[in-house]
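Below is one structure. I have some questions about it.
Note that this complex is displayed minus one protein chain, with the remaining chains in position.
Chain lettering (A, B and C) follows the sequence in which the chains are written, and residue indices restart at 1 in each chain.
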Amino acid sequence: MSTTAIQPVPFGRRLKRFMADRPLIPLIILLVILVVILQILRPGIVNERWIANTIKFAIPLAILAGCQTMTMLTGGIDLSVGTVATMSAFIMATQVVNQDPAVAFLLAMMPAVLIGLVNGIGVGVFRVHPLIMTLGTSLIGTGCLQVYQRTVIASGAKIPDVLAWLGTGLTYGVPNALLLFVPLAALIVFTLSRTGFGRLLYAVGDNERATRLSGVQYWQVITALYVISSVLAGITGLLYIGLIKAPSLSLAEPLVLPSVAAAVIGGTSIFGGRGGYTGTIIGALILTVLTTLLTILQMPEGARRILFGLIVLFVTAAYLRIVEER
Amino acid sequence: AGKYTIGISNTVQGNGWREEMVCAMKAQALASGEVAKLNIAHRNTDAAGQLEDIRNLISAKVDAIVVNPADPAGIKAGLEEATKAGIVVVAVDQAVTEPSAYIISNNQEQYAYLGAKWLFGQMGGKGEVFYMRGAAGASADSDRDKGFKKALAEFPDVKVAQEVFTGWQQDQAKQQMLSFLATGTPINGIWTSGIDNVIVDALVESQAPLVPIVGADNAGFVGQLSSVKGLVGAAVTNPGSIGGAGVTLALQILDGKKPAQQTVLVEPQLWENATDEGKAKLKAAADPSLSPEWPVSISIPDWTTYTKDQIVACKGPGE
Amino acid sequence: MTTSPLLDATGVAKNYGAVAALRNASLSVLPGEVHALMGANGAGKSTLVKILTGAISANAGRILIRGEARDIRSPAAARRAGLLPVYQEPSLIPDLDVLSNLRLTGTPVEPFRAWVRELGIPDLDIRETARDIPLAVLRVLDLARALAVEPDVLLLDEMTAALPANLAEKVLEVVRRQGDSGRAVIFISHRFVEISALCDRATVLRDGETVGVVDIVPGVEEKIVELMLGTRIVKTHVAARSAAQKAAPAPARPRLAVRNLRVGTKLNDVSFDLADGEVAGAVALEGQGQDELFAALAGSIRPSGGAIEVDGQPVKFSHPIDAIRAGLAYVPGDRAEALAMQRSVRENIALPFSAALRNWGPIAMRQERAKVVSAIERLQIDTRAQGEVQRLSGGNQQKVTIARWIAADTRTLLCFDPTRGIDVGTKQEIYKLLREVAGHGKSVLFYTSELEEVQRVCDRVIVIFGGRVVDIFPVEEADEPTLMRAAYGLPRGAKADIGILADPHSSPETSNSPNSPGATP
């Protein structure tokens, strides 16, 4: 009744509204622009090999960013994903030397589940702020990993062939990692939009008291969430070790802040209740391409970091401008 | 049965080289039989954090402090306080500016110079080199940069195609290498600041031409130099076991055997696989039983007395 | 009218994306008048107040203050221009104490204290943190803060909606005196009795447009309703109570039995039954323990004594889910407490479906849709802005909180002041709905702060005072004066004048009766 549909809307506004309703489109456009800039700077760089390579590196980031997306939907954040991924990678690589791969896998996922559980209980039952809780468990996890490292110095490490194949391999030019990622991403997207659990994540992040009055048990949702997040991080660790092939005690740490950035660029609100995973995936791709772009620019490290910061800020701001137009 | 308590301060944790260094300190303390207890402050931090650690060690009344400085000048005040408190101070791996401290160190400038000079020679004295540095801002990195520049000056036709900071991070270095390969820029050689085996992996995985590579004597890379077909390269020694030497030096001073100079430099060696002689050296040095991130030179003649089992076990006195 | 208007707004428009909150609103307020701003839920009253006081900016329109064009860009600018609002939501800073809140706005403390006392709160501790103060008191403090700076125009957005009758009266009295002293008040309320007791003129909004300005004279209500609702004319007395009245052979076992329930110090001894097919009204002044009663029945807090039985079985609730499993659903009066504001209407209504662990799996979308749509239809929720509940008007949001439990087909509804801030039309619908629910054999416990509602929906009245049930009587005996007296804890049959609401023609002085409430016993 009171929609302003009668007078003709100027094209600019219509375009904006169109994009605001489909927030993915401006993100994709942005990604394409970055790739075009890359191609202009280094003609010929954008080829099959480059694309495969970019995807390979974007996948671990995208999965970790998935953890952030889900926790951010509830108004939380999971800073322990880096540690968890590192732990599972390191444990896998060292245990597989003497153990059956299946056993090694179970051992590698154990700390992930444990840390997720502790995070979940801390946040869900004791109401510790997620930032602090996950920071704390990540410190504890790192310490435990270092103590563990002492015990396996003698036995060395090895990357299981499956993981190497999954992490680095290509089949007909397509990264094998997609075999893991596509179903995983589909599952996350489905969970968020079409399952009761996904609904609850959004609702809990939006108004926890309201969900309580509707019969939702907060601690259950949060505990399940952080366990899932941790398990995903653990899987990422295994994938990443297959890609990097060098177990280290800080393997996945550098991915933590970018994973938060990817989720935010992808349109997930850090305050909870709003966002989705598809945007996050594109956010991860954008960040990966950006890193390549900056590597190619011949400038001092300092200038490169400055540029990285500015671009992340600019991208997020521009995206918000487009999407939040009401 | 020992009588001394030795404090150790190190500011990089969880990386192969530094782990080996700490293990060497422990093993040497144990092997010497003179140390009752080690007090190890070993964590990731900066100069300010190391100052805090050193002051805590002073509060703990240790007899000597062996320190791998985060920064040569940044911990001067702490080292000065330690000497004033009658504590013997030995810096390992990198120099410090505090004049009362003893220094036993790898010659970082020479390390870079040796490797770069060999590399440029392999390239025939001309062409493009990919210069993969360490962590921006770290002092070992700037010392190495001096050595690299010195070699570069001797080969006017060698150009730096690109300079990157790997941050001494394996994953970052690998990604940088892959990005660079994707640009298709032709290069004739790669100099790495010790992040080497992942670079070889990256070349092999992307089926790029194997250009000459210089790295450190990390177990992984040394193995690759013998096993990867078509790989020409050199490993420059950079023993993490310098930590053990630092403990030995500290004990000597405590026992009243002061060295002639304040500074002892361990000169690096270069093992290449271009000549048969070099291949033999590499073969002798290779040690697949070690973690690929650990340098293979796990001991320094005249300075360390522990066995391989002891350093690998990584146990200090009383553990 | 010879005097020139204090405030004159014309052609005000405001769009939120595709939704036009205001299209062509105008409002002219004369000095010394109390001017009602009326309209159905979502008509744009709050939006107009926000624009006039600089909280949001208009897309079009002209605002004159004392004949001068003013561009009010912020609440601070509005304050300088002499316009002071009390918004629909409390505006004290939750984490600051009252005193700091006053300092923040530069409000003089002594006048504030005087106003607070005048408004019926004799023992306010101004060192108390705003967060710990009950909602009704907060509203009064908001008003006192505005009064303390002696504004030329006071804008009150549903000031009385969350107030119990005793506090509401005081507010009305004070507001009326504002008008007498030559200042102007813009007064928004959905309660006609307040409007007729207080206001001189009314501006009526419909769909964001000013559709009429009327003088308040006896009998004008019908006209206003007509203006507000357009051609839709509703019968104001549609209570479907008669049907239920007949069908009430009390069953042997009550649906809900409360025995000697105690919660902390607030609820001391409450016993009553609730039968299937019954709407029981709960009546109480502010802070008599009704919040605790509802919270205990809803499983939000644990009682410290007494027993609750459902269908004859004793129950212990440790979480709302337990109450929901027993078929008790709680509809809070504060919709912000019940809604996920950024989520869609559909998700909000369907929220209880996914709550239990076993329902975390894939959602049967089609089934869910059917249930949600039927609930939306039954409550006639305006779904123009259904993508996000926060874009709905207050009244429609309120309907969503009820629709959720209609969709879930709950056996017993615990409604805590569900018509708070709802327009007359919608209120009728909600009354009808509650009766219908009862007609289907379900039961409702209905707390209301508007006494006249009791007669329209309830079968029985439970009066609570000082944390105890002081009286239970059938609705036939529950006329407003009786209810009012009972609510004050006076025995039935006693005679005393209480408040201007009881008798709109009495002078303000009479309401300063000795048993003035405010302090909880």
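Going forward, a residue touches a chain if its C-beta (ideal position, glycine included) is under 8 Å from a C-beta of that chain, and two chains touch if they have at least 3 such contacts.
Quick note on the criterion: contacts and distances are computed from a predicted model.
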Hidden subunit of the complex - UniProt protein name among "ATP-binding cassette domain-containing protein", "Cation:proton antiporter", "Autoinducer 2 import system permease protein LsrD" or "NADH-quinone oxidoreductase subunit H": "Autoinducer 2 import system permease protein LsrD"
Shown chains that the omitted chain touches within the full complex: A, B, C
Touching residue (missing chain; options A:45, A:64, A:96 or A:133): A:133
Residue, one of C:96, C:193 or C:472, that touches the chain absent here: C:96
Residue touching the undisplayed chain, where the options are A:18, A:190 or A:271: A:271
Residue touching the undisplayed chain, where the options are B:40, B:92, B:198 or B:290: B:40
Residue of B:142, B:262 or B:305 in touch with the missing chain, whole complex considered: B:142
Touching residues on chain C - with respect to the absent chain: 55, 74-76, 79, 85, 87, 89-96, 100-101, 103-106, 127
Positions on chain B where the hidden chain makes contact: 13, 37-49, 51-53, 55-61, 70-71, 73-77, 135-139, 141-142
Those residues of chain A which, in the complete complex, touch the missing chain: 122, 126-129, 131-133, 135-144, 146-147, 150, 257, 260-261, 264, 269-271, 300-310, 312-313, 316-317, 320, 324
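Quick note on the criterion: only the chains that are shown with their structure count from here on.
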By count of C-beta pairs in contact, the leading pair of chains: A-C
Nearest-to-centre chain - CA centroid comparison: A
Maximum centroid distance from chain B, chain identifier (CA atoms): C
Distance between chain centroids, defined by C-alpha means - chain B, chain C (Å): 73
Centroid spacing, where centroids are CA-atom means, of chain A and chain B in whole angstrom: 34
Footprint of chain B on chain A - complex, ascending: 42, 44-45, 47, 49-50, 53, 57, 142, 145-146, 149-150, 153-154, 156-157, 168, 240, 243-246, 248-251, 254, 291-292, 295-296, 298, 301-302
Residues of chain C touching chain A in the complex: 15-20, 23, 207-208, 298, 300, 319-321, 324-325, 330, 332, 336-343, 347, 350-357, 359-363, 365, 384, 404
Chain B to chain A touching residues, read off their complex: 13-16, 19, 23, 136, 162, 164-165, 169-172, 174-176, 178-180, 182-184, 197-198, 201, 205-206, 220, 289-293, 312-314
